[in-house]
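What follows is a single structure, written as structure tokens, with notes after it.
One protein chain is absent from this view; the other protein chains keep their places.
Naming follows writing order (A and B), and every chain is counted from residue 1.
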Amino acid sequence: MARVLIRNLNKFYDDFHAVKDVNLEIRDKEFVVLVGPSGCGKTTTLRMVAGLESIGSGQILIGDTVVNELPPMDRDIAMVFQNYALYPHKSVYDNKAFGLKMRRVDRGEIRKRVHEAADILGIRDYLGRKPRQLSGGQRQRVALGRAIVRHPQVFLFDEPLSNLDAKLRVQMRVELKKLHNRLNTTAVYVTHDQVEAMTLGDRVVVMRGGIVQQVGEPLELYNRPANRFVAGFIGSPAMNFASVHVTNGTGGLRAGNTGLAIDVPAEISSRLAPYAGRDVIMGVRPEDLEVANGGDPPGLCFEALVEVVERLGAESLLDLQVGEQTMVASVEPNIRAKRGDRLRFALRPERLHFFDTKSEAAI
Amino acid sequence: MAISEAVGQRAFAQAPRRGWATRLLEDERWLAVSLLLPTVVLLGLFIAYPFVQGVLLAITDTKVGIPGRFVGVQNFIALWYDSIFRTAVWNTFVYTAVATVFKLALGLWLALLLNRHFKGKAFTRAFILLPFIIPTVLSTFAWKWMFDPTFSVINWTLFQLGLIHGRINWLGDPDLALISVIIVNVWRGVPFFAISLLAGLQTINPELQEAAAIDGARAWQRFWHVTWPLLLPVTMVVMLFSIIQTFADFQLVYVLTGGGPANATQLFATYAYQIGVGTGLLSEGAAVSLAMFPFLLFVVVVQLLYIRRVEVH
Partner (left out) sequence: MIEGAKWRRWAYFYIPLGGFIFWLLFPFYWMLVTSVRPDRELYRPWMAPNYTPFWTAHPTLVHIIDLLTETLFTRWMLNTLFIAILSTVISLFCGVLAGYALSRLKFPFAGSLGTGIFITYLVPQTLLFIPLADIIRNFQLGDTPWALILTYPTFLIPFCTWLLMGYFKAIPRELEECARIDGATRWKAMTYIIIPIAVPGILSAGIFAFTLSWNEFIYALVFLSSAQQKTVSVGVTSELVRGDVFYWGQLMAGALLGSIPVAVIYSFFVEHYVAGLTGSVKG
């Protein structure tokens, strides 16, 4: 069973508390993505799992073994680095064979495995070449191949796609997904790109400032973010946030500010009731803002001034001025709007998010 | 079996048992200790230990074959009153200062010349370094022959050009000897300065010069305001290296004049040799050698401080 268990993990760099009490269970065969802005501790955590950084306090288990004291070579893991880390003086073949040679695997077996991995990744023709003769994408494949031949218990990825150009990145993402399906090995993947996190992960771990913000399946993070940070981090364009004041009105709670005023839907009222008389943060995603037609309940509509129109083809992004704040709406491409128009937008009750102003937790 | 099957079926392999030596060397600190051990042993044995011995020698009155008694700073006091020693001190400082200034100026000039593109540049650059590469003693003999009072080719050339009428005793004339020795030292050192400064020049972005030219700066101003400040770090390092080597120089003077005539070219190193090895007064010889130390320490400290400051930037 190749699960990875992280218990109460802490890491200090002099006075800087880089990783704060992280608890995580990565199940056997699961592909887990650690995502967050730079400096959030995701890479440090990964490197502690790899054995490249010492552990401040806490435990890391791979399978059933506590690996805190084990050097990297004894942890039965493989890692793919951001800049590939290919040995420049060795051929592609030797790059992939190196790990097996270190473990005294016999020559015939090495050859078999290297060719197998090369076939899977489509790099059979490059086995004789040196890394400097390969393109970025090819080098990345070689790095992947090097990890595969070892048949490790756990794969570790440290932002492997960040050095590729945009188009290649999309392509490699799909290939990685296919690879994982085929190999069915536990994997821990670190990235700062939330698109990669959403598309690749079975589960996603959002980190910030050394603390785990939320763990869950991608859609769960998207639909039910645990706090304002996760809500704003996942999804592109980012969620719109507005500070609104909750008041007790006739027929129910109302939430509003200078730009808009809505009736709080029944489903949320009970949760929001304790906040009557106070400010909360309301969040709504750009794709959840629809241009109102006649049939929308007026209590959930508001008016906005269109400032900028960005037509992307598949959608149009409207930069809106709503009272004193700005919002972004993502609408159907056939919506006719231009700068200076005043449009009415409708909110759907199940797509509204509210967050406590101080703790930023979801309400 | 296919990779996917192999991976799925394998349980977590037990970590292999490692010998104690392997585990020890896995620790960063122990590995560092074992890697540095040969160096520390060699340097300790043949630098630190002799240095301490040298100090001990200098504060006794050891002669060859006769162990010495402790005499405190007597040797140093004797040196203070030794006129030859004082001459040697003066000579060494003059030698170092003059040679360094010329090496810097000529080396810089040569570096500026070499910094342009011309046919055979790589070739020229390779040949230029020869005075620095060839063993000092051997090339110094060539100069000694060129300076020979009876057979000097330099004298012949100058005579033919009508610049002199009698012979110049380059090495035998007490007024000229130090100058001659400096000439040879400069000859030897210019390539080192030139190549190092050239490397420094090549790291300077040519666009800076072009921008200055557009701004109206003339060649001299461009050099002074753009090139020179950027070249300063390399210049400092090269100069400090050179100063130390020149200050402690031995080979040149030993071959050319042996310290004469009448101690006109006597330096710390040659005087130490003369006393310590020539006459067997080991303690006094050691004292002369050690007298170099304060100045060298000063130069080293300056260099370290300078490097620290540059690194901070």
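Just so it is clear, a contact is a pair of C-beta atoms (placed from the backbone, for glycine too) under 8 Å apart; a residue touches a chain by one contact, two chains touch by 3 or more.
Because the structure is predicted, anything quoted here is derived from the model rather than measured.
**Q** Using the definition of touch stated at the top, determine which of A:39, A:72, A:232 or A:252 touches the missing chain.
**A** That would be A:72, which touches the missing chain.
**Q** Which residue, B:75, B:139 or B:266, contacts the hidden chain when the whole complex is considered?
**A** Among B:75, B:139 or B:266, only B:139 touches the chain that is not shown.
**Q** Suppose we count only contacts with the excluded chain; which residues of chain A make the list?
**A** 50-52, 71-73, 75, 77-79, 81-83, 85, 87-89, 98-100, 102-103, 146, 150, 156
**Q** Across the whole complex, list the residues on chain B that are touched by the chain not included here.
**A** The list for chain B reads 22, 25-26, 28-29, 31-33, 35-36, 38-40, 42-43, 46-47, 49-51, 53-54, 56-57, 106, 109-110, 113-114, 116, 118, 124-131, 133-139, 141-143, 145-146, 148, 150-153, 155-157, 159, 167, 187, 190-192, 195-196, 199-200, 203, 209, 213, 219, 234, 237-238, 241, 244-245, 247-251, 254-255, 268-269, 272-273, 276-277, 282, 285-286, 289-290, 292-293, 296, 299-300, 303-304.
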